[in-house]
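What follows is one structure encoded as structure tokens, with my remarks underneath.
The complex is shown incomplete by one protein chain, all other protein chains being positioned as in the whole.
First chain written, first letter: the chains are A and B, and each begins at residue 1.
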Amino acid sequence: MTAETRAYIARRVLLLVPLLVGLTLIVFTLIHLAPGDPAAAFVSEQNLDPQVLAQIRKNLGLDQPLPVQYVIWISHVARLDFGTAYTFNQKPVIELIAERLPATLVLQSLALIVSLAIAIPLGVISAKKQYSILDTTATTGAFLGLALPSFWIALMLQLFIAVNLGWLPVSTPGVDESGPGRIKFLVLPLIVLALPTVAVFLRFVRSSMLEVIRQDYLTAARAKGLSDATVTYRHALKNALIPIVTVTGTQLARLLGGAVIVEYIFAWPGLGALAFDSVLHRDYPVVLALTLLTGAFILVVNLIVDIAYTFADPRLSFRS
Amino acid sequence: MIELAAPRPLTLPPAGREHRSEASRLWRDFARNRLAVIGAIIVVLLYGVAITAPSIAPQDYRAFNAGQPLKPPSAQHWFGTDRQTRDVFSRVLVGSQVSLSVGLVAVALITGIGVSLGALAGGIGGRVDEVIMRFTDIVLAIPQLFLLIAAAALFTPSLTTTMLVIGLTSWMSTARLVRGEFLRTRSLDFVLAARSMGASTARIALRHLLPASVAVIIVQATLWLSFAILLESSLSFLGLGVQPPTPSWGGMLADGRVDMQRAWWETVYPGMAIFITVVAFNLVAAVLSTDLITTIDVLLIGAATPGRCGGTIARRARTAPGRRVRPRRESRSGSS
Partner (left out) sequence: MDEPISRERADLIVRQFHRYEQYFARQGVGRRQFLRMIALGSAAATVLPVLEACGLTTPAEVRQATAQPVATSAPVAQPAATAAPAAQPTAAAGTQAGAPQRGGRIIIGTLGEAQSINPLLSNETEGQWRDKLLFDEFVRIDLESLKPVPGIASDWSVSSDGATYTFTLRDGVKFSDGQPLTASDVLFTLQGILTKSVASVHAPRFLPIQGAQAYFDGEASTISGAQVVDDRTLKITLAQPNAAFVSSLRWLRPLPKHLLDGKDLSNDPFFQAPIGAGPFIFKSWTNGQDYVAERNPNYWDPNKPYLDGFIHRVIPDSQTLVLALQTGQIDGSEYALPTQADQLKAAGNMTVIVKPQGVDTNGWSFGQKSNAALKDPRVRRAIAMALDTQRFSTDFLLGLGQPAKSPIPPGSWAYNQSLQPIPFDPAQAKALLQDAGATGLTLRLTTNAGNHFREDWVTFTQQGLSDIGVNVQPDVKEWTQVVKDGTDGTFDLICPTFAGVLVDPDELYLPLYSTSSRNVMGYSNPEMDTLLDQGRQTVDLDARKQIYAQVQQLIQQDVPAFYAWDRPFVSVTASRFTGYKNTILSFFNDLQDWSLA
């Protein structure tokens, strides 16, 4: 790593903090501007008392002017105190997120790994053996994965595999199952999540590989007597991987955002569902904490992706 | 995607008249490719349906048929009736307007913004690059869901907000990809050649780097066309999309889900409509993307740089568009 690169990385890392603060400012403003009252979570259709609502708002600190609220919040965060949720039984936000994080991590990282493991080899082989049966099947399959909404695919899977065939359960196990038994609850959500991801990756791998394979220098390498495999994998793949690194980075970055729809349908208690619920109920502390967390994660991942570019293609450097 | 056209041989037509014969050759290849033609026909049909939908629909899509909720497909209602006693066939027809326009506008936004920002970042580099990338990072970091819900809350959900929201929150990957391509190609030989001849940065970006990235852009655009339609249906599922009674295929899927076991026609027909649309667009784009690379770069490069120099450069670009090229022993300008 050159000194230039090190300086670049250092600069990016330093920039993280102001970026995050900027991010929270934007989201804070957005969520407060959005009409809707957090106190409404404490109101039912039979019981709507304006006085009580006013008191609740006061208890939650919502009667203060916006900038004051923001300053209070950020000063707490500086001390790593993310407050307690308005709803969710007023659990401390950190505990809430810690409770939900593993579920999302497991689901999303498995989906990503499985997608890559399927898409890269399949894409390479498809490119090498263009127009073969494998190629046609793989590309058709990729089509299907991208052609229907995920909630519909989820429903079809649930209906046919879970209800009609009874092979797998329709939703999360709750406290009943633990340990290896939990795997069968993962399968359906995993399929639904992985399908579009595989499709996207497959497309990229294949088209990148196709272009690279045709190049002169590969002909030159083959002429030199290098084996087909070496040519394909070492030279072609490495170049084709650049856009793939970018797309993986984007997917990875969205990891924590969670797949709201999949989590919602399969009752998978992850961060995506938490995000949706908290925004819907205007549970500000949770929304802001989640933003901070996912924002930091995304920024870090982007930085890593950019660094990975240099290793993939040494001619890219960080000259300003 | 499904490339049934044979890859074209890497020979060069004489310089100067390239684009005309290129274009006609492209057209011939395209016409020979049955699937692409079918795809194109379907796309044209879809747009035809979308434009004429209200007139050709047998019933007003809002009309109630008293006493007939969830009736199976029959002679009076080809696709059956939905839970609100409305004719599903009419709603699918009218729903095409929403779904197709969402796809188009969103993709236009995404490609427009993404390509511009990515080109600026990758082409100019330096400070500009950093600023744009950090801005992209921030927007990426805001979970799309928050933006969608916030948008839905601030502006009552409607067709327009849906289009805008999808477009404005999805350009980031395109920008990053285009930037990546630009970064990779800007230090290549043929670009250096152009630069040494005094071409300005803008000219280089437009005439050399951009065509080189076309492959990536096309793939992204067709991906997002499908994504946009699917994203719209997800938004409807979450209640943030087009509002009733306006039909959209995604909305019909979302609403009819709960009746699935009892009235499959409520969701299967809109689902098929989405499927056919996505497949048709992708078929057309798949074939285009193979030929488009070579076509466009020849067209632009050939037309841009004058005379025989252009021809030489075009040839170089043709051999391996936007990729690393071993220098040939040819002079920069002169006989070819």
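Note that in this section a contact is a pair of C-beta atoms (placed from the backbone, for glycine too) under 8 Å apart; a residue touches a chain by one contact, two chains touch by 3 or more.
Note that this is a predicted model, so its numbers are computed, not measured.
S.K.: Which residue from A:A127, A:L252, A:L274 or A:V305 sits in contact with the chain not drawn here?
M.R.: The single option touching the absent chain is A:L274.
S.K.: If the hidden chain were put back, which residues of chain B would touch it?
M.R.: These residues of chain B touch the chain that is not shown: 62, 64, 66-70, 83-85, 152-153, 156, 239, 243-245, 255, 257-262.
S.K.: Using the document's contact rule, name the residues of chain A that touch the chain not shown here.
M.R.: Output for chain A: 35-53, 55-56, 58-59, 84, 87-91, 96, 99-100, 155, 158-159, 162-163, 166, 169-172, 174-176, 264-267, 269, 273-274, 277, 280-282.
We take it that only the chains that are shown with their structure count from here on.
S.K.: For chain B, which residues are in contact with chain A within the complex?
M.R.: 1-4, 7, 10, 125-127, 130, 134, 137-138, 140-147, 149-150, 153-154, 172-173, 176-177, 180-181, 183-184, 187, 215-216, 219, 223, 226-227, 230, 233-234, 237-238, 250, 253-254, 257, 260-261, 267, 271, 274-275, 278-279, 282, 289, 293, 319-321, 323-326
S.K.: Provide the residue numbers of chain A that touch chain B in the complex, in ascending order.
M.R.: Answer in residue numbers: 15, 19, 22-23, 26-27, 30-31, 33-36, 130-131, 136, 139-140, 142-143, 146-152, 155, 159, 200, 203-204, 207, 211-212, 214-217, 220, 239, 242-243, 246-247, 249-250, 253-254, 257, 260-261, 272, 275-276, 279-280, 287, 290-291, 294-295, 298-299, 302, 309, 313, 315-316, 319-320.
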